[in-house]
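== chain A ==
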Amino acid sequence: MSASSTAPRHDPAYNFAFLDEQTKRMIRRAILKAIAIPGYQVPFASREMPMPYGWGTGGVQVTAAILGPDDRLKVIDQGADDTTNAVSIREFFRRTAGVETTERTDKATIIQTRHRIPEMALRDDQVLVYQVPIPEPLRFLEPRETETRTMHALKEYGLMHVKLYEDIAMHGHIATTYAYPVKVAGRYITDPSPTPKFDNPKMNRMPALQLFGAGREKRIYAIPPYTDVVSLDFEDHPFTVQKWDQPCDLCGAEDTFLDEMLTDDQGGRLFICSDSDHCNRRQTAGHHGSMTQDAAE
Partner candidate 1 sequence: MTGPIKDDALLRASGLAKIYGAQIGCFDVGLELWPGEVLAVVGESGSGKTTLLNCLAGELTPTSGVIEYRRGNGPMRNILEMTEAERRTLQRTEWGIVHQNPADGLRMTVSAGANVGERLMAVGARNYGDIRSTALEWLARVEIDTGRIDCRPETFSGGMRQRLQIARTLVTRPRLVFMDEPTGGLDVSVQARVLDTLRGLVAELGLSVILVTHDLGVARLLADRMVVMKDGQIVEDGLTDQILEDPQHAYSQLLVSAILQA
Partner candidate 2 sequence: MFAALDISDLAKQFTLHMQDSAELPVIAGANLSVASGECVVLSGPSGAGKSSILKMIYGTYPCTLGSIRVLDGDNYVDVAMASARDLLALRQTTVGYVSQFLRVIPRVPTITLVAEPLVRRGADLTSAHDQAASLLQKLNLPERLWPLPPATFSGGEQQRVNIARAFAHPMPIMLLDEPTASLDAENREAVVSLIHEAKRRGAAILGIFHDKDMRDRIADRLVDVTAFQTFHSINAES
């Protein structure tokens, strides 16, 4: 993991960042339109990528279109830099663009993510690129694309609350824990991608530009820096985030999103930060959890 920043090596067989220049222009135009209309899903001519749908083809195309030779790229999957998907995509851009990569949130200029927003607050010189499987938040209840587009156009969003109503009726509380719908800049209802609702508050007035790419569904949308992002709820069932009744077993953090890890077949388990970079740096700075307490002493 210490070799996270290594000298780039651009494979000359590929155009810079894999996509041809015309395609990148097309995607950049879609991105500009998406930024101009926060939360609106802009159709784009998604290309076949050398990886299967569901592995981040949308996010990769967005990253490819905004990547420059001086950028430093971080890729995370479920918050971790060391999972297969994250490693593969990082390697993909090291080879096709020769850009520097990093695991450190604060050092990255572009962060491509699946399922998490880093715990560390992002800055306005950073861009967060989300991989999105299903960009349409209304799809759950309305299968017709013609109808959902009209509903967005006319701000007919009663249906979105039907889903939340169903949650409360069935579970006593809003049980939606990820892909929790938000209203962007007071206008478009938007799917934050399958990030946990724990991360929704981070989207609100985030200094970094947030871009969303859905390759299979051929849609790009954006949340510009410092945009209001509100999670939907009811007056008597307000939006809340998940809480854990214990701190991270590795770094002792009490305010992060924790993953449950089974450690053996006897029911042993750990709760640890899903953001591996954040957890590592807390430990390096001397913070301890129950697992690392003994080692430290």
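The candidates came about this way: all candidates are chains of the complex that A comes from, given by their letters.
Worth pointing out:
Criterion: contacts are C-beta pairs under 8 Å (C-beta built on N, C-alpha and C of every residue); 3 or more make two chains touch, one makes a residue touch a chain; residues count from 1.
In this text, all values refer to a predicted model and were calculated from it rather than measured experimentally.
The listed chains 1 or 2 are all part of this complex, yet only 1 touches chain A. Here chain A touches candidate 1 in the complex through residues 141, 150, 153-154, 156, 158-159, 161-162, 165-166, 168-170, 234-237, going by the rule given at the top.
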